[in-house]
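Excluded from the complex is one protein chain; the other protein chains are retained at their positions.
So, chain A:
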């Protein structure tokens, strides 16, 4: 069975995107006598280019032998283990974006900073907590003041 290497995953994902966008490009208004080339031509050229390059990447990755790897299950487990911090950080950021309009800038920002600093720095000593909390509170408020009063930008 073929193993899924980085290149193969990339090529397959891109081909999927190209296919979806090609179908979607069908709903773009057709060319008229005023616009003989239409609006779909340019993205379609690009889709063909991306498609061709993805195929080339796929073919090239099939020609070179994939490195031998351990069983898939163990692999996924390991992957989650090593990328736990990154995944958590992405989740926190998503949560931050979602909470911004609900709880407002100050609360959401302090929440995000405290949580992500705790995630990255660790919470094993009192000193780390002190740095974390001081930094989160001052920074959130300083940025708020600079934007609202210095630059006249209203934050949510």
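For the reader, a short list of remarks on this structure follows.
The definition used in the following text is that a contact is a pair of C-beta atoms (placed from the backbone, for glycine too) under 8 Å apart; a residue touches a chain by one contact, two chains touch by 3 or more; residues count from 1.
In the analysis below, contacts and distances are computed from a predicted model.
The listed choices are "Succinate dehydrogenase / fumarate reductase cytochrome b subunit", "Tripartite tricarboxylate transporter permease", "4Fe-4S binding protein" or "RNA polymerase sigma factor (Sigma-70 family)"; the UniProt protein name belonging to the chain that is not shown reads "Tripartite tricarboxylate transporter permease". Mapped onto chain A, the interface with the missing chain covers residues 6-7, 9-10, 14, 21, 24-25, 28-29, 35-40, 42-43, 46-47, 49-50, 53-54, 56-57, 60, 82, 85-86, 89-90, 93-94, 96-97, 100-101, 105, 109, 112-113, 116-117, 120-121, 131, 135, 139, 143, 146-147, 151-156.
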